[in-house]
Structures are given as structure tokens and as C-alpha cells.
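Complex shown without one protein chain; remaining protein chains in place.
Showing chain A:
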């Protein structure tokens, strides 16, 4: 059958969607694999000299912890970072794409990237895919207009805010932030507040856990603080699992010796260098013979004998 084909394009391919839909219809017990969501607490706030972003480090696969120490603060530009929540792969790929786009843009304009540009590009990309790319992002950075913080939602909407939190633990984190946020805080106060907000999310939400990561961005640059705080200790094992020999009583013991008798012994002279004996051992129970085919020593001034000549 001849079908007219348009010029081949890159991008997403929807070839298998019909097949997947009909498989789901036809096989009732089939469990379709789902994308892994991160189940996160991410937060950010603007302080006196810049912006500080924070995140937890747990990645979950439904109700199983898939990664105890994943990185949720992604690099976009030297002074713009982005925390990602939602579907893990979507957040990762979207931020990497936007980072590459910003680098190309900065190279072609000759200027530093702006946070508003990053937000606009993210919103346009996410709206293009109508929410099917499930990435919720907090973009924070410092550019020539000052420190800025934006929260971007999967369908492409954004808000510019002085403090924000996203992810499954956003309720706990926002409660702490709303209670104690002040405009123009110092770096120590802002860092302490952020760590408390993420810790509230880690302790109160099942989908968040691990350590607290943070990123401090000021006019001079950005500093990524990995594992800034560990609110939970690893569980100590309560007993010893090492057993002393003799803990289990031996009830009966049976010993069966395996007898081997020497059936054949061949001695073969080999070029005045040495004798190789090839004992042939046969055990009573099995019918196979085992040969020891390696020469006893090598003489390196002559070419070593070919194994086929030895075993003839």
C-alpha cells in the first residue's frame, strides 16, 4: 500500500500509543509501567543578598523508596538554579534542555541569561505539551535586575513570589515559611528557616525524606550545599546476626569417601628437557577421565612444545 509520507521530523513519536491502548483493552491483567514521581519537598526564598533554594533527596516509586540521595537542584546558568518536583525524568530532561537553550542564547546575544527568560522558556515548553510533561519547578536566580524566584506548574503557569514550596510536602514547608518569613533576612536566618521548612516536609510527608540540599545564589555566584542537614538518623540494628559455631545441634553425621584409583600412568620423554608424566585418574563413580595437560616447566630459549604433541 502506498501512503504519501511527509518529510521526516524529529521529536516525540506516537507510533506505539494505539498498540499500548489496545494491549490494555485486550489483556485485563496487564499492569502498564508508570513513570517514577519524586514525591518531594522543594522550597525557595528571597533574602537580602539573593535567593536560596532547598530540596529533600528522596525519589519514590509508588510506595517504595527508589533513591535515598538524588539531586533535585539542577543547574541552568551560572547564577540560576532550578528545583524540580513531579515526574523525575520529566523534571530532569526539561531542566537540561532549558540549560542548553540558555547557553546557546547567552552565546548568541553575548549577555548573561535572565531568570525571566528561563521562566518564559519553561512555561512555553510545558504549555506546548499541555501538562503531559509532569514537571513542577521552582526557578531562582540573580541577574542584573536583582534576585528573583518563580514557581512553574506542569501546565505552564507561573507566579513570581518572595517564598514558595512545591511537591507533596509543600503543605508542611509552606506552613513553616508563612509563619516565620521576613523580607530582607540575613543569609544565616534565611538558611536556618529554609532547613526548617524542608525538615518539616521530610518529617511530615511520606514521599519526602533523606537529607536537606540547598543552593545559595548571590550576585557574585552560586554555591551548591549538598547534604546541608540530615534530620533523620539511619536505623540502628537492634540485635546481632552473627551466630557462634555450635549454635545449631548436629543430630547425625554420614561420611562417604570418594575413592580414586590410579588406572594408567604414561611417561614420555621430551627433547632432553624434562619428563612429563600424565597420570590418568578415574573415579569409580564417574566415567570421565581428567588429564593434566600442562608441562611441568618452561624453557624459554626454545619454543614451548605444542600441546597436541604432548597428549598424543
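Quick notes on this one:
One rule holds in what follows: a contact is a pair of C-beta atoms (placed from the backbone, for glycine too) under 8 Å apart; a residue touches a chain by one contact, two chains touch by 3 or more; residues count from 1.
Keep this in mind: contacts and distances are computed from a predicted model.
Of the candidates "Cleavage and polyadenylation specificity factor subunit 2", "Isocitrate dehydrogenase [NAD] subunit, mitochondrial", "Proteasome maturation protein" or "AP-1 complex subunit gamma", the chain left out of this view carries the UniProt protein name "Proteasome maturation protein". For the options A:9, A:34 or A:256, the residue in contact with the chain missing from this view is A:9. Listed residues A:32, A:64 or A:104: the one in touch with the omitted chain is A:104.
Residues 1-19, 21-23, 97, 100-101, 104-105, 108, 125, 128-130, 132 are the ones on chain A that touch the missing chain.
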